[in-house]
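Shown here: the complex without one of its protein chains, the others still in place.
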Amino acid sequence: MPLFDALLELADDHLVLGHRVSEWCGHAPMLEEDLAMPNMALDMIGTARSLYDYAGQVEGKGRGEDDLAYLRSEREYRNLLLVERPNGDFAHTMLRQLYFAAFMHPYWTAALTSEDETIQGIAGKAVKEMAYHIRHAGEWVIRLGDGTEESARRMADAAEALSIYVGELFEEGAAEDVPALPRRADLRATWEATIAEVFDEAGMTFEPSKYPQSGGRDGRHGEQLGHMLAEMQSVHRAHPGATW
Amino acid sequence: MPLFDALLELADDHLVLGHRVSEWCGHAPMLEEDLAMPNMALDMIGTARSLYDYAGQVEGKGRGEDDLAYLRSEREYRNLLLVERPNGDFAHTMLRQLYFAAFMHPYWTAALTSEDETIQGIAGKAVKEMAYHIRHAGEWVIRLGDGTEESARRMADAAEALSIYVGELFEEGAAEDVPALPRRADLRATWEATIAEVFDEAGMTFEPSKYPQSGGRDGRHGEQLGHMLAEMQSVHRAHPGATW
Amino acid sequence: PEFLAAFQARVDAEQKIEPNDDMPEGYRRTLVRQIGQHAHSEIVGMLPEGNWITRAPSLRRKAALLAKVQDEGGHGLYLYSAAETLGVTRKQMTEELLDGRAKYSSIFNYPTLSWADIGTIGWLVDGAAIMNQIPLCRCSYGPYARAMIRVCKEESFHQRQGYEIVMTLARGTPEQKAMAQDSLNRWWWPSIMMFGPHDADSQHSDQSMAWKIKRFTNDELRQKFIDATVPQAEFLGLTIPDPELKWNEEKGGYDHGPIDWDEFWRVVKGFGPCARDRVAARKKAWDDGEWVREAALAHAEKRRARKLAVAAE
Partner (left out) sequence: PEFLAAFQARVDAEQKIEPNDDMPEGYRRTLVRQIGQHAHSEIVGMLPEGNWITRAPSLRRKAALLAKVQDEGGHGLYLYSAAETLGVTRKQMTEELLDGRAKYSSIFNYPTLSWADIGTIGWLVDGAAIMNQIPLCRCSYGPYARAMIRVCKEESFHQRQGYEIVMTLARGTPEQKAMAQDSLNRWWWPSIMMFGPHDADSQHSDQSMAWKIKRFTNDELRQKFIDATVPQAEFLGLTIPDPELKWNEEKGGYDHGPIDWDEFWRVVKGFGPCARDRVAARKKAWDDGEWVREAALAHAEKRRARKLAVAAE
């Protein structure tokens, strides 16, 4: 079921990144970010819930959002490698967020005119949120890139570390044959323009990787995702069938 | 069943500390310690296995070592708070090990003459291992306490951080009414002598805490144990009833 | 003394004191201490609940918990702002928290040991906080009173949400029900202690009452809380862990068993189970974030300099 699979891919992206961002909660560099982090996490987890819910309907086997989120293994998760990367420092987290949002914003914009009304509805809410994420994360990339020597070095490290995960954003995955969803490859130019604009203000240059990594869509993840899911699913799995 | 409960307490101590120490594997400060850490972890996990196995027999409900290790929740674990503490830096880890081994060595020595032959057998093996742990960890406490300014500061921090967990070592717990097991309170003098000797060489003084913490024997743990168990039990719980 | 009398008269007339008004130094100091502690409590309070965000057993609960923890950060933010109107900076207050000079509510030095604790904290801890805070909405100091109005509105939402979590557990599987009861057993007494020492042993009360910073005594508020909570527990089918708890027809409220004041003072003095870990976690966040805050300042400075340079051309 290509639509089901494509919805899962999108949902997993949002849940996994939402989870990562939520790990900052109470541990951010300043109180304003202790508010911004759960805010962004909430946006992404909210979108994930709508997508899982719709995926469950499309599948038609009675699986709900929690079945899909809590009862699939690491190898069944289809998220991008980018979103599962550990938080690293604040520079890594903000650059990862910018990379993701700079892709999802044009994606949801394109989805606003989808032939599928449920997708339209999800896109309508998400497109505004992603605009905020671009702004918030982008401002931090600029501040850190053009801040102190240390912050510039950390931002450069983040750019170097994350560049290999960018290419996967534009792979079609299961959505190849789903006309209701935007073509990912078509969004590369917009993504590059957004990043170029931010990097320019930050005094940085985007260097695409010669050897981009992928595999997330086939469940070939990094080693960190398994640990994340072990924790995320622990209570749910310890009480099979319970209602929360 | 006091014997069953007392065996679980001991087993949990060894498994939880073994798990903590195993987390160092591949991440130690030098290759020799990359060997010593799994070595100590193996000793403790081996003892835990014998204790769980015996506890299962005593209980007589057919629960084996894995049932007891993998299918009890955080609130059912009865380990000491000391052993669940996060590894912290190398100084914390080594001091925690010294505190534990300096207690378990006289404990197993006393258990060598237990009226219970299974306990005698477990003690016979464990007593040698704990002597090695005292030596290994004790040497590191001395090296770090009497090393550089930084190492002395870190060792002092560790001593300050861990002192509140010492008192619980000497609480009888479920073994109160188990004549086959040594009295914990009786071992305090030996423990203090071992620590005093090491601390003296390390140029440190042991300061007992005014407000010792306890609760581990009643399953009132710190917040870190739940995360450890979530990870430890994840695969086992994801495949109920499977054989490995 | 004349000034003090005039000030007291304004307070007695229920007039709000505002930042630019003259005020007695003691009044200012009491408020700075109290609002600061309150702000710190919100911030430290993010940790015990934050401990379960990554393990929340359903996505709906995870989202609600995230929103709640975010609200707590928000409360911290407006309380720090209220304190700042009294001439102290957020940075100063944060440093006092991290070096142990400033206190925060002892309740947050207890660990969250199961998912049920997320429900129980909402139900009992937020419930007790609201009892304490509703009178503060009429506090004589304007900015604090206004902050509290907003805080209380959100807290009572959290309280209902927490109660609903506990209800779901209490009506769930036997394991879930046991989890709820266990959680109530651990949080009941610490919640009761949140109202502070008995009136006879309370230091700051009288002057605070006169200045209308405080409007009810510790024991009055505690009684209100117990009277409101006991029927809720009964409705859930859970047992409050106090064998001496019983209805007193005469006073029209519940009598409760003796509070363990040794435990209370131990935790207040900073020897609660998680005290060290809580401050260490906040300190780590603060220290790890230093380069970020520095970079933000440096960038703002650069930007300002560039603007000036452009303007000068």
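Letters A, B and C name the chains as they come in the text, with residue numbers starting at 1 for each one.
We take it that a contact is a pair of C-beta atoms (placed from the backbone, for glycine too) under 8 Å apart; a residue touches a chain by one contact, two chains touch by 3 or more.
This is a predicted model, so every value here is computed, not measured.
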Looking at the whole complex, which visible chains does the left-out chain touch? A, B
Can you list, in ascending order, the chain A residues touching the missing chain? 73-75, 161, 164, 210-211, 213, 215, 219-223, 226, 230
Note that chain B touches the absent chain at residues 15, 19, 22-23, 25-35, 38-39, 41-42, 45-46, 48-49, 52, 65-66, 69-70, 89-90, 142-144, 146-148, 150-151, 154, 228, 231-232, 234-236, 239, 241-244
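As a convention for this text, only the chains that are shown with their structure count from here on.
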How many angstrom lie between the CA centroids of chain A and chain C, rounded to a whole number? 34
Report the inter-centroid distance (CA atoms only) between chain B and chain C in whole Å. 36
Overlap residues in chain C, where contacts from two or more other chains coincide: 55
Among the residues of chain B, which ones contact at least 2 other chains? 73, 230
